[in-house]
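Here it is, the structure, as structure tokens.
Apart from one protein chain that is not included, each protein chain of the complex appears where it belongs.
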Amino acid sequence: MGARRRVREVRPTDGPLLEVEDLRTYFETRRGLVKAVDGVSFELIAGRTLAIVGESGSGKTVLSRSVMGLLPQRNVTREGRVRFAGLDLVGAPEHELRELWGDQIAMVFQDPVTSLNPVVRIGRQITESLRHHVGMSRSEARAAATALLRSVGIAEPEQRLRWYPHQFSGGMCQRIVIASAIACGPQLLLADEPTTGLDVTVAAQILDLLQRLQHERQMSMILVSHDLGLVAGRSDDIIVMYAGKVVEKAPTATLLSDTRMPYTEALLRSAPRLTDGSHRRLPTIPGAPPDPSDYPAGCRFASRCAYAQPRCAEEEPPLRPGAVPEHTYACWYPVGTPHGAEALELNRAGGAVG
Amino acid sequence: MVALRRVGEGLVTLFLVALVTYFFTSKMPGNEAAVICGPSGPACIRHETALLYLNHPFFARFFHWLGELFQGHLGLTLAPPIPISTVLLAAYPITLELIIYSQVIAIVVAIPAAMYGALRANRMFDKVSTAASFATLSLPNFIVGPLLVLIFAVKLAWFPGPASNVPSLWSDPGQNLYVMFLPSLTLAVGSIAVYQRLLRADMIATLEEDYILMARAKGLSTARILFRHALRPSTFSTMTVGGVQIGGLIAGAIIAETVFSLHGLGSVLTAAVAAKDLPTVQAVTIIVAVFYILCNLLIDFLYTLIDPRGRRGRRA
Partner (left out) sequence: MADERDPGLAGDDLRSGGGVEVGVAGYGASTAVLGQEPPEARGVATARGRALPAADRATAVARRRWRQLSWGFWVATGVVVLWILVALLAGVLPIDNPNNIDFSCLASSSPSGAHLLGCDPAGRDTLARVLYGSRVSLIIGFASIAIGIVVGGVLGLLAGYFRGAIDEVLGVVSNVFLSFPSLVLGLVIVTYIGRSLFDITLVIAIVAWPLLFRVVRAATIESAQRDYVLAAKALGARPSRILRTVLLSDVVPVAITYGLIGVALAIVGEGALSFLGLSVPPPTATWGNMIAEGANSVSSVASSGASLSLLLSPSIAMFSFILAINFMGDRLRSVLDVRQGVI
């Protein structure tokens, strides 16, 4: 990919590629202080995929942007610690972050069609970060872009470079967005609901593509999604978020087999399964997430939880370890424990749950 | 295909414009021939009447006139009888320069102002510049012009005032641009306000777009994002108005030429109207209308260049 003249050489570290510790991201709005991300911690080992799952409004998109530092310039507070490859990202001025953005950390956004500038040829949109970060010449960048387009599965890449975004379908646009995101060979790729507006088959292709690229390029990836079923087969670890907090975190297999948090259970149940009958009504989670500017005391999921007991509304459950040390969850009456079964039984008897 | 239709519509409009112009300017009170001949005898009047097709029906006269127009025969001014084409050729560079110069000034001022305002929307600079634009839009250029003269020519004496000698742009560009600065600024003030408002509003909308966030995520600098990604999609309204602005600019040029005693098309037209010099009024009107329609066609064309989708049209 040509000689690289990077402004900042990121040194490889032995520890995790990304360490997030007690990250908080608050927005000042007219309605009050919106606590979109409210104390989130996690680690990401190089080469692995982490999925962040939650309903819309749970703060997962803000979390992914906050990790990167890609936030509005005003009325935002971002506190805590984000260490990426040994660099501290919180408190770093934006011009320093910019050297990492697009180069070491890249992002794929939700809507591929609106993420591409409609009046700029895709060739330039793909090559601009190469020219900016790597300092490639025009022809070098064009050659690189051709290779990138080919690697994301776009035929006749030389000609397509001259096309405008509206000449491509949504799925093709997302491939282009991905190509431009991975152009500089980032170590970390954040994909924020990369398949939302796409057909199911196209969505699967895009996720497969991301997975393949991740293996080929040995990237780490954070995959944000509202669909636990979609990320289940494509991630090493999963974080479940609710109301700005991590409520359960585990290696994917553990999370699916040994679910502890009632919210995770509810998310799993609301996904359709092949084994279900054709007209089976899917269980939904009653109610709506709490107002992010005014969280209730105690567990934030309590009001919608089938297991909730009086204690849940008073005391906030801390994250505690499960059966394996990598598994943590925040619940007083966890699923699959005698405590939890008892609480559920109690609620059923009281008629609170049907 | 669409372009062809536009051109066709333009031609039809042009023809009708010519017809209307001729209609208005040929049925003037007072026989044209009599005005030309003045105290000369009936022989002169007969001669001129035949020459000008005055004894023919309206449409015959009109087509005769149109035919002459196509061959570049614009006729003679009333007094002294000079070929109108000579007068116009001498006058048009001033007007054209005024218009182009003013737009350069307007763009140079308005784009940075709008960008900065949009970037820090609703903060001090933005509020002040937006209010200033609003006020400026209520300031007709026949007020702006004299005020500029008062401040920059009379009081501060930074620039030459009215009736200054304008050297040719080609022989002495520095002096020419210096002398033409205040007249052009007179026209530019209104344009700055219009462009600032439109660009700022569109720019604020554009900056909310996902592709701007994506450009940020690529690590591009703010300046690069603004100029490479945000500017072009934010110019649609401005372009649309730009076409109509040209009409306002022609009007503004008439005013500015009067304020600064410049000898452009505007002063030719005002003098002709005051002297009831119909052939000249006809000629200037037609030329201005042609220019105006051509500019609008050009802008339609530019529009498709700027917006590759071509579906936003000019009515976004």
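Just a few scattered comments:
The chains carry the letters A and B, assigned in the order they are written, with residues numbered from 1 in each.
Everything that follows uses one rule, which is that a residue touches a chain if its C-beta (ideal position, glycine included) is under 8 Å from a C-beta of that chain, and two chains touch if they have at least 3 such contacts.
Note that the coordinates shown come from a computational prediction; the quantities given were computed from them, not determined experimentally.
In terms of the touch definition stated at the top, the absent chain reaches B within the entire complex. Within the full complex, the residue among B:L169, B:V241 or B:L302 touching the omitted chain is B:V241. When the omitted chain is restored, the residue from B:L88, B:A230 or B:L269 that touches it is B:L269. One of B:F134, B:F227 or B:F301 touches the chain omitted from the figure, and that residue is B:F134.
In the full complex, subunit B touches the hidden chain at residues 6, 9-10, 12-14, 16-17, 20-21, 24-25, 27-28, 134-147, 149-150, 153-154, 161-162, 187, 189-190, 193-194, 197-198, 201-202, 204-205, 236-237, 240-241, 243-248, 250-252, 254-255, 258-259, 269-270, 273-274, 276, 278, 281, 284-285, 288-289, 292-293, 296, 311-316.
Keep in mind that, in the parts below, only the chains that are shown with their structure count from here on.
The residues of subunit B lying in touch with subunit A in their complex are 209-211, 213-221, 224, 228-229, 232-233, 306-309. Put simply, subunit A touches subunit B in their complex at residues 68, 70, 95, 97-103, 106-107, 109-111, 114-120, 128-129, 132-133, 164, 166, 177, 180-181.
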